[in-house]
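Removed: one protein chain of the complex. Kept in place: all other protein chains.
Let's look at chain A:
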């Protein structure tokens, strides 16, 4: 009897292609996507970031330093005129500025007290904090190496001074402290010559600033599951046929679902943003910073995300034929789009190929747009491209849904 039950279940499963796809293909796709996406997560490729060099010193020192930096990184971008706006929009990841007078400062390192010259590392507002820290430290190390080589003080001298302090520890060498203090001050001065900052003095984005938008988008796209189930129920119960027999076109029926779900979706977004802004700090977390965003940009972006998510849901709903399929395919599509789109894994840690693929996911457009608004304080015009892509995607899904229904009922 048990064998019969088992065999029956296997037969049923064999004939449910969508069910099989949900069991085999989707997890397989998920494993492939996540493995590829995460393959560089423990060795982030800092050398793939886009950067510019602004060499205001134009000396042998600055040329050597820049050349050495390029040994670790990719070639700097040639177009430097509008580097600030490129940084502001995230087209560039960082800029390195070697200030005028840097070599002169090094030449007179011991005697000079002025602080002309120096090196600035300027990251784009949304640059990951760990990446920002790693690059700043790397640049500081390189600077120290070159500075010490170029200055009149040789590295061994500085080290020797420190060793002397250790040797003389406890001994009555009155000069030891002075020498040690001098070396320490020298190192401090050299260290402070490299300054890391974000464009416009933006604060480092916290995990909340990254996570809330990502999971907000993921949550908004979960509308796929509810809409798919509802439309399948309407079609299988004959309610859809009844609505059509009352003269309602498929387009009107789809619109009747689209509008309320977009509104519900927007409420959902508002609640999630409020949680990030008000609840997380109460629970000991950092607050989502939304006070100084461009509200028109944020509202338009949320609306276009909602429109895209709901339209996608309607399209999928016209394709599936049963509740089982709806229950399996809706969440699976959502998770796959999230995995591809940089929701589960930030796209900057993905390999180049995966980053290109990530750019195809509407969730990625949504995430880029929201991060632009929340972190880079982008205006409506600056996120118009993402808004446009999401809106077009939504329109395309609606057209496909309409065509699918027309095909079914023609």
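Assorted remarks:
As a convention for this text, a residue touches a chain if its C-beta (ideal position, glycine included) is under 8 Å from a C-beta of that chain, and two chains touch if they have at least 3 such contacts; residues count from 1.
The definition used in the following text is that contacts and distances are computed from a predicted model.
A single chain of the complex does not appear, and UniProt lists its protein name as "ABC-2 type transport system ATP-binding protein", one of "NADH-quinone oxidoreductase subunit H", "ABC-2 type transport system ATP-binding protein", "Acyl-CoA dehydrogenase" or "YdbS-like PH domain-containing protein". Interface note for the absent chain: among A:141, A:238 or A:388, the touching residue is A:238.
Think of the hidden chain as still there; on chain A it touches residues 236-239, 241-248, 407, 409-410.
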